Every structure is written in C-alpha cells, then in structure tokens.
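Here's the structure we're looking at; comments come further down.
The other protein chains are all here in position, but one chain of the complex has been omitted.
Per-chain numbering from 1; labels A, B and C assigned in written order.
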Amino acid sequence: MGGNAFGTLFKVTTFGESHGPGIGAVIDGCPSRIALVAEDFVPAMTRRRPGRTALDTPRREEDRVEILSGVFEGRTTGAPIALFIHNRDADSRPYEILRTAFRPGHADYSFFRKYGHFDFRGGGRSSARETAARVAAGVVAQKILEPVGIQVTAQTLEMGGIQARKNIPGAAENNPFFCPDPEAAAEMEGALKKAREEHDSLGGIVEVRVAGCPAGLGEPVFDKLDADLARAVMSVGAVKGVEIGAGFAAARLSGSENNDPLTPQGFRTNRAGGILGGISNGDEIVLRAAVKPIPSIKREQETITREGQPCKINLEGRYDISAVPRVVPVLEAMVRLVLADHLLRFRAIGNEKLFSTAD
Amino acid sequence: MGGNAFGTLFKVTTFGESHGPGIGAVIDGCPSRIALVAEDFVPAMTRRRPGRTALDTPRREEDRVEILSGVFEGRTTGAPIALFIHNRDADSRPYEILRTAFRPGHADYSFFRKYGHFDFRGGGRSSARETAARVAAGVVAQKILEPVGIQVTAQTLEMGGIQARKNIPGAAENNPFFCPDPEAAAEMEGALKKAREEHDSLGGIVEVRVAGCPAGLGEPVFDKLDADLARAVMSVGAVKGVEIGAGFAAARLSGSENNDPLTPQGFRTNRAGGILGGISNGDEIVLRAAVKPIPSIKREQETITREGQPCKINLEGRYDISAVPRVVPVLEAMVRLVLADHLLRFRAIGNEKLFSTAD
Amino acid sequence: MGGNAFGTLFKVTTFGESHGPGIGAVIDGCPSRIALVAEDFVPAMTRRRPGRTALDTPRREEDRVEILSGVFEGRTTGAPIALFIHNRDADSRPYEILRTAFRPGHADYSFFRKYGHFDFRGGGRSSARETAARVAAGVVAQKILEPVGIQVTAQTLEMGGIQARKNIPGAAENNPFFCPDPEAAAEMEGALKKAREEHDSLGGIVEVRVAGCPAGLGEPVFDKLDADLARAVMSVGAVKGVEIGAGFAAARLSGSENNDPLTPQGFRTNRAGGILGGISNGDEIVLRAAVKPIPSIKREQETITREGQPCKINLEGRYDISAVPRVVPVLEAMVRLVLADHLLRFRAIGNEKLFSTAD
Partner (left out) sequence: MGGNAFGTLFKVTTFGESHGPGIGAVIDGCPSRIALVAEDFVPAMTRRRPGRTALDTPRREEDRVEILSGVFEGRTTGAPIALFIHNRDADSRPYEILRTAFRPGHADYSFFRKYGHFDFRGGGRSSARETAARVAAGVVAQKILEPVGIQVTAQTLEMGGIQARKNIPGAAENNPFFCPDPEAAAEMEGALKKAREEHDSLGGIVEVRVAGCPAGLGEPVFDKLDADLARAVMSVGAVKGVEIGAGFAAARLSGSENNDPLTPQGFRTNRAGGILGGISNGDEIVLRAAVKPIPSIKREQETITREGQPCKINLEGRYDISAVPRVVPVLEAMVRLVLADHLLRFRAIGNEKLFSTAD
C-alpha cells in the first residue's frame, strides 16, 4: 500500500487526480540555500504540456506551479517543498460511462479489483496528468544536478514505426516530437495524422542520455543505478520496456564485442551505457524506453461491466494520438529524480571528493 | 549508501563476498507459522549451482543453506530469518592482478571510484556469487506465494543468438540451459563450445512467467508492480534490459492492436503482460530480460591500472561461458521476492478478499 | 535529510510553515472505501485551535481542512490524500528581529547552523503551527481505528505544577485545559493568569490512554509499539520526556511489584502500560509526556546574533502561556498515526484473526 513516494534522501511524493482540485508533489530532503522561484518551473511545464502539437488533445492546461512551502526569500530552506498545480477544464461528463465499464488497455479494471472504488474521471490517479507533478519535481532535482554539471536530455528515437536516422544536435527541440532527425519528424507527423484518421494511436521509443555524471553513483546490490533507473522509467504509465547501453542487443553480442576497453582517456566504447556493477563509471549514461500506444482510441471496443457482463465501449472526448512526445520530458524528470537522490547518497559516504582530480 | 536491502514488508538484506567466509541473507518481515527447514533450500540451490553444465566453471559449491535464526521447531516465528552459505574453494591467487588493473566489463573500475577500497577477489561483492543469497531468500518467498497458488517459472528464450522456436511444456527442465526447445538447446550447447574455443562468452534472453497471480498486486504510482519487477530484474548484474508483456514490440503496435479486450472469461489477449496501471490484472505475468555476455574472457584485453596507466590484462582461472543458465533461477527468485512483498502489502489494505469470488 | 514523513504503511508527510501560504499533509497508504469529507476535520481542528482559552493567542485561524486528492464521491480511493490548511493573519513584521538574533529555547539557532537559511517568521517550519497538519492526518487515522474499536484520549495531568487530583469521566472536555479535575482546572487558570502577568510561561504533563487496542500491534525489535510511540510523542516540539505505564516510577519498583499477573479475565494490574516486549497486550495503553514551558516570553533575554555577538532580545507579538492544552489533541493525533500504521502492519502478517475469539 502506498507507493506514491520515490527516493531515499531526495524523496518525492506525488498526489492528485486528473479531475480533482489539482495535482502536486512534496519534496522531502532537498538541501537548503538553493535558488528556487515559481518561474523556474515554466520551461519544463511548457515542454510537457499537451497541445504542443496541433494534433494533441486541446485541453488547455496552463500548469502554473505554485510553491506552497519550503522556500523563503527565493531560496530553499531544507523544509519540505510542496508544489501544486490546479486542474482546469475538467469536464468529467464523458467519463460517466466508466462508472459501469472498463476501458481496455487502461488501469480501470485493475484499480477496481484492488481498491473497490476509484476516481474514474479521466483516469483519476492513473491519468498521465499525474506526471505533471513529476516534471515539476524534476525541476528541483535539476537544481541539485546543475552545479555538478550533470545534463539530462531525452529524445524520440522512433514513433509509429518511423525511426530517426540522423541525430542532429539541437534538432530535437525544433519539432513537436523531440525527434533529432527533422525528416523523420515530418514522417512522424504524417503517421500521427493517419492514425488519427483511423481512430488509432501510436507508440515509440524514447532515449535518455546523461552527460557529465561523475563516477560513483549507485548502491549495489539492489539500489544499483541501472535498477533504480529501470524502476523510475517503468513507473511511467506508458512504458513497457527499458534497456541500458547496448540493452537487448547485448544479448547477441559476445563478451569480446560487448566489453568496453578502458584507456587513460576513458572507455573506448560505451556498451555498458555508463554503468558498471550498478555504479556510474563516468561515461555518458544511455537508456531507452519502449512506449506503448495510447489505449484511448475512438473505436468501439469489447469489454465488460463491473458486474462482469460483456459490453461495448465507445470513448468520447479527445485524446492524444501518441504519448511519446509527452513521455520525453517525463523521462527526463524521472532520471533527474534518480540522479539527485543518488548524488545525495554518494555525498553521505564521504568519498565524493576522493578522486575528483581524475574526473 | 547502503542499497543491500530489497522490499518494504518482506524485506531481504543480502551480505557477503565471493571469497569471504560466505554469503547470506536476512529476511525481515516473513509471517510466522510457515514450515521451513534447511532441506527446503536444496532444490533451488542445486538448480542455480554452477557446474550444472559440463562447460561451466568447475567450482564445486555445495551451497548448503544454514538457518541461523527465525525458525523454531520447523516453523517460522515472525523473527528475522538469517540464512548463511559458507564459501569453499576460495583460491584467490588468480585475482591478485586486480590489485592493480581493472577488468573490462566488470564492476572493478566503478567500485574503486566509489569506495576507494574493495574486495577484488572473484569480484568480491559484485560477484554473481551474491545471487546465491537471493535464490535462498526466494525459497522463503515461495512459501508465501504457494498457498495463494502463485507459480513463478523462468526459461531461456535465446542464447548466443540461438532462439527457442518451440515451447514444449517441461522441456526446459531437461537441459542445462532451461530452454523449452530441445533442438535449440542442442544448438546452444554447440554455440557454447564454439565460444569456449574462441575464448569468448555469450549472452541471451530469459523469460519469466507468473501463473496464478491474483488481481490487485502493485502500488501506483511509483511502486507499480512492473516498476518493482523492472528494478528487481535489472538489479541482477548481467541484465541490461527488461520488458513486460509486448515490451519493445508494443512501440510498433497501434492502440487497436495493443489493447487487450476484456471478456467475461478474462482478457482475450495479454499484450499487457498481466499488469495494467502498475497493478496485476489476474492474467499471466510475462517479462523478459536481456542478459549480457560474461565479461570474463580468456583473451588479452586493453585496460588501465589504478593509477590510470594503460596496460593489458589476461584473466586466469576458469569462467562460465554464459550467465544465462544461472540467471534463470535468480530471476525466478527476484520475481518471487517482489510478489511476496506486494502480496503482504495488498493484504494490509484489507480489500484482499473483496472480490475473491470473481478470481 | 528529509525527516518530514512518518509511518511505514500509513505514511504521513507534512509540509508548510507558519507564515507561508499554508500547511498540509499527504497521507500515502490509506485504505480505500473509507467515508471522508471535509466536515470530518472540524471537531479535531476546533479542539486544537488556539484561542480556545481566553488567555490564548488571539490569532484566529479557522483551520478549515481542504481535501486536495484521494477522495472521490465521499470515500477514499487508496490514492494519496492531500490535506491543506490555508494560513491567515500572517503579520510577519514582529519577526524581523529574528533575521539577526536567535530566540533562546527556540529552534532558530540550530536551524541556522544546520540549514544556513531558514524561514524565521513565526518559527517557520519549527512552529507549532505544523501540528495542525498532524491533527488533520490524525482524523484520517482515526477512521481506520474506529471500526476496530480503538479509542485514543489525552488529558492534562499537570500544568504549572498544579496536578489533577481527581479523574472525573468527561470532565476534561469541559475546561480549556483538558483537565479531568475541575478544581485543578480552576487553579490552572489562576496559574496561567499569574504567569501571564509575570511575562512567563508554564509547562505540564499530558497523559494519553488507548482503550480497545487489540493484542498484537508492534514489531520487535526496533519498531516496538512503545518505541514508535516514544518517537511520535517526542517529535512534538514541546515534549521533553515520555514514559509508558509505570514509566520512571518503575525504576524504583521491584520485580514482584512491577510484574502484572495474568488472569483469565486479563492482567490484574497494568504497570506495563498495555505493551509487553514492544507488542500491545490487549490492555489499556497508557503513556505520559512532559511538556516544557513555551520559550516565547515577553521578557528581555540574553542571546547572540548570527555573527555570534552578544545581544538582548525582546519578543513582540502575543504568545500562548502554555503549550499544554494545544499539545493534548496533537498527542492524540500522533498516537493515532502510530496505531493506524501498526494496525495495517499487523494485518499484513495475516494472523490478525487468529485469536480474535480470545479478544
């Protein structure tokens, strides 16, 4: 029971439902004296916002983050930082059907089986809306990573079967899909349009890269950095798979191919994805997540009622065609939460500065 | 810091190094009155044991599990259960080279950077030997799952690029690779031999299936069942990727293909892999893990010394050619630990019996 | 770092400062389907409210609790319950002096030494205002205890050296000090008046009793019920001591006096205070807390500046003369939080119903 908290030292608890008063996060464990004002959240929240593409759900959320506590005269105090984002535009009428029937591919059925009662409006607690709180918390995490020089960036490698063939620096920020290949981005737009006409939805693959991460983060044997990253990434609703470095491809490599030779200038290759034995090795951290297609599609679907009777369901309302673009900033946030937590844990061990010259 | 504990209510802490006195686990939170004797550990420990294949490292570990506490007159008391397995055959001379140089693909470098001092003999704490403690703990977890009817089984889908083409019930237990396809198993043996001759190693893919899991396990939003499974699986040293249900393939499916329709008889398909919104839905749980090739290969490799100077390393001793067969029982154990923990957490919520008739 | 969360399964995180936007609590782990509406908080919040006695600080807080999440159509959903109480009447000018000097007996000095920056207005995070969030969370905890028949009540045994000599049922609710002896209550009022005239403040002793607690709550050896109660009670700012059952008096009893004989009708005496070996024994739980006098007194006091220079401090504003009456509902809340958490933990073990006939 529970399960709404993340982290050991930099601990984030999120709360809120899609159609309740709002959603929020409480960060317990942020160091003091860090500059933080409400404006700091604007870029990340804008980046995550739906309506970023012409095809997205037109729900207009301003997603202004209010700081309810933990900041005094523009700097953190070490007290818990409570963040709150009001919900707007909450027409819950289209969801009345969910009082009786379960949406395929959604959490409705399992929530009902577990809790016996749940807020079905817009998915309630299981809504992607909850990730806005994660993104907000990620902004605070970033404040801890920045002085160390850690930079987290995610981009879309694939959507609707269309793969990015190029990785042009900066290009990912210039299209609504965070795709580093402008040509592929244009094709993705076409694929989205087609899926929309067919009342269907699309999945894809998102990659996260972390530059500037010092060696030493991660706690063997269970809180390995890759284990915690896997949990963090898989905790995002739409994600069905995660891999680090060579990932699934490593299963077909031989040891002589997969081992990354060490040189005085660093690792010659990075099949490990920046993590060895669960501890960051100073190289770039690389992970990829598989994003499933959004289950809300505007087709008649086969399902059952709460009483177990077969029925058909037709979802009203408007939905995104793909979660991929919105997952990008959420994965960035989750990776930041993991790294901020492990950075503080590493600091506690007292060896942080031991080998700093070698960094 | 820390990181050697797993679970919230059924909490397992492992300890021990490859060449120390032994390895062990303390289980804090096991319910009382469960029958448990030392013999209960024999099948699982035998299943995990190296030397299972003719090609494996000949290190003969009997891996007899001693119960140091928590059991009285053959039944658990609710007190912590400490398990201990003595190490044997601990010739650490071949590892003296590691006092100066790092093995590529191993945890040596990152451990040194983090801790400044580590037990390098046989990998020390980062050795696969540690997983024996996990397997032992998994035996106790299984005692909690059994009365509920939960059955966890892993098998090898792929090794050295050779895929199981068939899934013959029971076949996986009749070859040293846990491969459900006897023909593929024969080819895997050939691949292992070839890799051994080439002084190389092989990776593969292992699948875990859970039958009989009731709906309701998993705690949104961060302790989702799939998130905890991903962490558990990724915490096994050799694993570089994990996917649930359709996994990475889901990235290329449309919503209409990927959604599992509900029927009065259950889900028509199981692309979700038995988990919706982070909560088990009563269907079979299916996950797969990518296992990298063992980094210890008997070739000269490029690396650096602790002082950062370039050097060559030649590993002595004998090593397994693939971790895949030994990962199979370890993943079973890890999945059992996750499920036992979530089962107890679900019990705490008090809704457990609510819908039992529908189960 | 952190430290703002309480509980293992019924986990409460509080946030907020005395002069920020408000204070709140997030409850992670409350079971679903429990009736809960905003009105449920009114009695407890009123009971805690300052201004209850004519002598209290006239700060008028309505302390209306808003439910921000976790409740749908009047019942909990199992999702985190976020509660928020707006601050009002926040004239922070009297506190400007704290920008340079530390108040004796307050947390100012240690907060400054730890965090280097803190919200000094009204004590900020260390203000008794924070306990309003605890009381609100206690209301939800009570919802879990009620069906089991657990009843938690605190009363004032002593204030300003005046002891309750009688314990008249119900009397404690009829005077502003929660004193079960009306005569003593009248004397307490006199003592408060006198202290106020002398610009001084008073401490006292509060007792908490728990009726109807089943045997079996508490987890040896570190999460013993008495250990967790001690932590909970000592975490209330004004508390400097806590004792269970015979408490400090037990230090002077012999074993033959202190042992509680068991009879078929229950324990013959209750020197244990309802807890044996850290586990509730089914008898009434009894604990007492020593409350120090409020450190804010309207006298000139000797102190130092942030730079370590000696100076005098004269506090402006109005203050309570004794924390005792306000501690009463806070201790009730804290004991409820402990019991709700342990009740859920006990439920997880699955033995809950084992001996229910004997209860």
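Heads up, the rule we're going with is that contacts are C-beta pairs under 8 Å (C-beta built on N, C-alpha and C of every residue); 3 or more make two chains touch, one makes a residue touch a chain.
Please read these numbers as outputs of a predicted model, since none were measured by experiment.
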Options C:72, C:95 or C:115, residue touching the unrepresented chain: C:115
Subunit B, residues in touch with the chain not shown (by the definition above): 1-5, 9, 11, 13-17, 20-24, 26, 28-29, 31-33, 66, 68-70, 72, 75-82, 84, 114-119, 121, 124-125, 344
Positions on subunit C where the hidden chain makes contact: 1-6, 14, 102, 104-111, 113-116, 125-126, 130, 158, 160-161, 195, 198-205, 215-216, 218-224, 226-235, 237, 240-264, 268, 272-273, 275-282, 290-297, 299, 301-304, 308-310, 345-346, 348-349, 351, 354-355, 358
Hidden partner chain, residues of subunit A it touches: 8-9, 31-33, 78-79, 220, 344-345, 347-351
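We take it that only the chains that are shown with their structure count from here on.
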Subunit A-subunit C separation of Cα centroids, rounded to whole Å: 38
Mean-CA-position distance for subunit B and subunit A (Å): 26
Interface hub residues of subunit B, defined as touching at least two other chains: 220, 345, 348-349, 351
